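All protein chains but one are shown at their positions in the complex.
Our next item is subunit A:
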Amino acid sequence: MERVPVLKIGDILLVSIQVDMQDQTALALQEDLADRIVTTGCHGVIIDITGLDIVDSFVGRMLSSIASISRVLDAETVVVGMRPAVAITLVELGLSLDGIRTALNVELGMELLARARAAESDDFDLDLDLDGFGSSATP
């Protein structure tokens, strides 16, 4: 069985799917990614599907699962590079890819992750301030 390589670039894990995956390969990728998120502490995952000429319900479900798993592990997933014909087919198939962020290419995907991370740390600062305010109010 082939394995899809997972590359680490800075704070991001990049997966570029270049082969017509067997279902087992897709499942292995899901596990590999979960492991790599934990071992690297990366906060972003980009899955480049430029090389895929179809996304069926199995691969669609794998993409949704990866997004959910990485979210639980404090990482955000962006799927990039979907071909127009694939998008048209996915919608007609009835797959909505709920909860998956998408961008047109890897570069835009990285920007999206950077913005999401920045927004999240702003929220975090706000939470800290509120906590500080709360604790000073109670003697």
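What to note about this one:
The definition used in the following text is that a residue touches a chain if its C-beta (ideal position, glycine included) is under 8 Å from a C-beta of that chain, and two chains touch if they have at least 3 such contacts; residues count from 1.
Methods note: contacts and distances are computed from a predicted model.
This complex has a chain not shown, and the name its UniProt record holds, of "Quinol oxidase subunit 3", "ABC-2 type transport system permease protein", "4Fe-4S dicluster domain-containing protein" or "Serine/threonine-protein kinase RsbT", is "Serine/threonine-protein kinase RsbT".
Summary of contacts with the chain left out: across A:D20, A:D74, A:E107 or A:D123, the touching residue is A:D20. Of the listed positions A:I9, A:V38 or A:A85, the one in contact with the omitted chain in the full complex is A:A85.
Looking at subunit A, the residues touching the absent chain are 20-24, 53-58, 60-61, 83-86, 88-89, 92-95.
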